[in-house]
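Every protein chain of the complex appears in place save one, which is left out.
As written, the chain order gives the labels A and B, with residue 1 at the start of each chain.
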Amino acid sequence: MSPLHLLEIKNLTKHFGGLAAVDNISFQADEGEIIGIIGPNGAGKTTLFNLISGFLKPDSGTMKLRGENITGLEPHKIVNKGIARTFQVVRPFRHLPVIANVMVALRSPRGARKIEWLKTIERKAADLLEDVGLSEMMLEPAENMGHGTLKRLEMARALATEPDLLMLDEPFGGLNPLETDFLTKSLMRMHLDEPTRCILIVEHKLYALMKIVSRVVVLHQGEKIAEGTPEEIAQNDRVIEVYMGKGIQDA
Amino acid sequence: MVTTYIRRAYSSFVAHVFDIPARLLAFLLFLTLLFIPFAIQNTYYLRILILANVLAIFAVSWDFLVGRTGQISLGHAIFFGIGGYITALLSSSKFFGLPIFLTIPIAILAACIIALALGIPSLRVKGPYLALVTMSFPLILAALLKWYPLNHIFKGEFGIRGLPALVPRLDWMTIGQQRVGEYYVTLILLFAASVILYKIANSKIGLVFVSILDDELASKACGINVTKYKLMGFMISGLFGALAGCIQTHLLRFANPPMFALTLSFLPVIVTFLGGLGTIYGPIVGAYIYYILDSYVLRDWLPRFLKETVGVTLPPEFDFAKLLIFTLIVLILVIKLPRGIAKFTTDKLGDLEEARDLDERGPRIWKTYKKKEKTTSTGSEPTASS
Partner (left out) sequence: MIEEILVYGAISGGMYALLALGFTLIYGVSGVVNLAHGSFFMVGTYLFYVFGISGFFSLIPLTLLDPTWGPLAALILAIAFTGVISAALYRIIIHPVLGDEIGVMVVTVSLALIIQQLILMIFGPPNLRINPLVTGSKQIWGLGVTNMRLLAFGVSLILFIVLWIFTNKSKVGNAMRAVSQDREAAMLMGINTERLYMLTMALSAMLAAAAGVFITASITEYAAPWIWLHPLALSFSIVILGGLGSIKGSLLGGFIVGYAEQAVAIGVPEGGSIISIVPFTVMVIVLLLRPKGLFGKRIEMED
């Protein structure tokens, strides 16, 4: 029997109306990988994320986490199996202070299990915020925070459950160069600290992404058109065509 | 030994209550409520305050559900009525004749289970759908209670009457003394209910409730079983709503279909908005304002005042104007002061508090965290060098 992949997606399909947002996509993710999922707007990247994290139910296809079928599970169950995510448009709990945002995730079964014995939930939350560089503002209400801060907060919240698979939906979106740099560094550090954790990143900004990923999956109109190392992808004709086409439209 | 203990308790009390303006205000209010029966001998006035206590419990339970878990219910009367009817059936001498200290716990537990049973289907829907679905539950039950074939049990419109009193009147008691007893029983229950709900709302479970209110999807993404917590909120709220219903049933000594009326579902809503949504203490203030305004100022004081000073006797139609005036006040408040009276006051006090809060209470976590940081880093260095 072949070794189990961390995440194995087979023939995943989702239609909206008559339109296929995700069309027959298959790929695997293994421990320790950082995988980038790229593609032009409307390529189905966010839909794919929503399918994996359980916010949408696929029309067909299967998803397996370490061989265990997780297709069609409720979102919270998927989180507790070890897949955490952030959102493209930040969704903080605006009425709660920053630290409490993280504490909510620590109240989930998996989050609570991951707190070391004799450690308070507050301390664990403060540690997580320290990791993303938010310890100065952890008592302030989340509604006063800027966009970049909230992105980091979401990351801390996702990390609270210590996921085996972390899914980041456009983590670089709306960040300034300084913040982009900080995020790149903290992702690389996280990769060193937790070498078994797999990170899945959906991104537009290819430049920031290509430096950190080990493998790239390219989507176009809901289909997977290419997969490989960043170097291979950069030379793939189909990808260049799709991206150049978009570039011409933009210009 | 005892004196040191008392002194320590006193100083911690001072530190916890007198130091924070909002808590001091709450403490003073509680003291006032505690000593009211000594100042007011009139049984009618006491009666008003007793009913205000009951409404306050009911409204606090609604506020917990809506203000803290974000589940909009416009049919809270269902818990009120169910609690009342179950304890009525169990304690009525025509049926089971059980003592009320048994029937009330049974009734609120039963209401809890019914809350679960109603919650499972209705929490499939959200927002306005949920509000309107919950609104229909008490109306369905009220109609069933009045249905002729069931009249031999529920006695239709007439209701179940002749129930045991909340505070039985012993031989030596005057009506006034019975009222004082009722007042203290309801006040203690109100105090207990609001403290319990406040504690739950501000606990770590309460955090999860607020997170669901803020963003349900994000809560799910945090691994929170949203349905479970919503049902929990529904049951806790239903429990205290039913408690209020039980108390009122034994105060008035009957249970009748108007306990399920739409106005009774709307009353906690209005009262809560008057005091401040999501505050837990706001509805208590709102309930008192409601009863004092409705039953004292407009029914008693104003007609008397106008008669004595201006010589005008109010026409009987004025009776209808009371609810009108009250609702108008609420309407203006909701539009002009959307956070409610109590919340407005504590916000003003909170401005004073906040500066020190950030200075002391909040950074306590921060300080201990820093301290630990230091000890771990200094502690690890020698081992690394050796």
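Observations
Keep in mind that, in the parts below, a contact is a pair of C-beta atoms (placed from the backbone, for glycine too) under 8 Å apart; a residue touches a chain by one contact, two chains touch by 3 or more.
Owing to the predicted nature of the structure, the values given are computational and were not obtained by experimental measurement.
The missing chain, though absent from the display, is touched by one residue of B:A9, B:L31, B:L144 or B:I175; that residue is B:L144. Of the candidate positions B:I40, B:L116, B:A131 or B:L306, contact with the hidden chain is made by B:A131.
For the options B:A77, B:V208, B:A242 or B:I270, the residue in contact with the chain missing from this view is B:I270.
Contacts to the hidden chain, counted on subunit B, fall at residues 66, 72, 74, 121-122, 124-125, 127-129, 131-133, 135-137, 139-140, 143-144, 146-149, 217, 262-263, 266, 269-270, 273, 277, 317, 320-321, 323-324, 327-328, 330-331, 334-335, 338.
Here, only the chains that are shown with their structure count from here on.
Rounded to a whole number, the gap between the C-alpha centres of subunit A and subunit B is 42 angstrom. Put simply, subunit A touches subunit B in their complex at residues 53, 55, 74-76, 79-80, 84-87, 91-96, 99-101, 103-105, 107-111, 121-123, 126, 135, 138-139, 157-158, 160-161.
For subunit B in complex with subunit A, the touching residues are 204-205, 207-208, 210-211, 213-215, 217-226, 358, 362-363, 365-366, 368-369, 372.
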